[in-house]
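For this depiction, one protein chain was excluded, whereas all remaining protein chains were kept in their positions.
Right, chain A next:
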Amino acid sequence: MTWSQMEPLLTQGTIDTLYMVGWATFYAVLGGLPLGVLLVLTDKGGPLRNVVANRAIGVIVNVGRSLPFIILLVALIPFTRFVVGTAMGPTAAVVPLAIAAIPFFARLVETAIREVDHGLVEAAHAMGGGTWTVVGKVLLPQALPSLIAGLTTTVIALIGYSAMAGAVGGGGLGTLAYTYGYQRFEDEFMLVTVAVLLVIVTAVQLIGDGVVRLVTRRTRTG
């Protein structure tokens, strides 16, 4: 396979991968951030302590996290078809990716928020702040570096998952590696695909680290 043959495939594959990961990340934040916050708030000692709600969210998150992605992918096909109208293609792949990423990110959010010093929460309460003041003005801003680091981890996990989505016709670089590299024994194509994925993962990690540094720099150095 020549480079001129590979190039359009790779370009489309990269676009599809970024499309899938991008939307899945969007939904991961949309769903995972509130779930993670609620996991902390509803826990015992939290301002919204509620054992039933806390357990329920915990179970949902754990189930979502323990299912192997490839199983989730297949199991969700009827649901995906219901939501998107088809189970094939990058748009369809966003559904299982988002559903896998939400609990993943939710746990990371929970951990990040638990790290915030409880004294700060107490101080906000002493000033007359309510629960949402505490969340919006104390917990989230103070946890921001950890949240961004968690988001970076989530995006990279999603890039890996998106390659699996290729196995069921999701499109993207995973599909290319599988159909051309694996099924047609095009070793070079496989190598190039892996190289592109490596570049994307490295870029995401570098950007993530850079942003974390940007938001921590002013607060840590003297």
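Brief remarks follow.
Here is the rule we go by: contacts are C-beta pairs under 8 Å (C-beta built on N, C-alpha and C of every residue); 3 or more make two chains touch, one makes a residue touch a chain; residues count from 1.
Quick note on the criterion: contacts and distances are computed from a predicted model.
The UniProt record for the undisplayed chain lists the protein name "ATP-binding cassette domain-containing protein", from the options "Chaperone protein DnaK", "ATP-binding cassette domain-containing protein", "Tryptophan synthase alpha chain" or "Oxidoreductase".
Note on the undisplayed chain: of the listed residues A:111, A:131 or A:153, the one touching it is A:131.
Here one chain is not drawn; of A:70, A:88 or A:120, the residue touching it is A:120.
Contact with the omitted chain, checked across A:144, A:167, A:190 or A:211, is made by A:144.
On the side of chain A, the interface with the absent chain consists of residues 47-49, 117, 119-120, 122-131, 133, 137-138, 141-142, 144, 215, 218-222, using the contact rule stated above.
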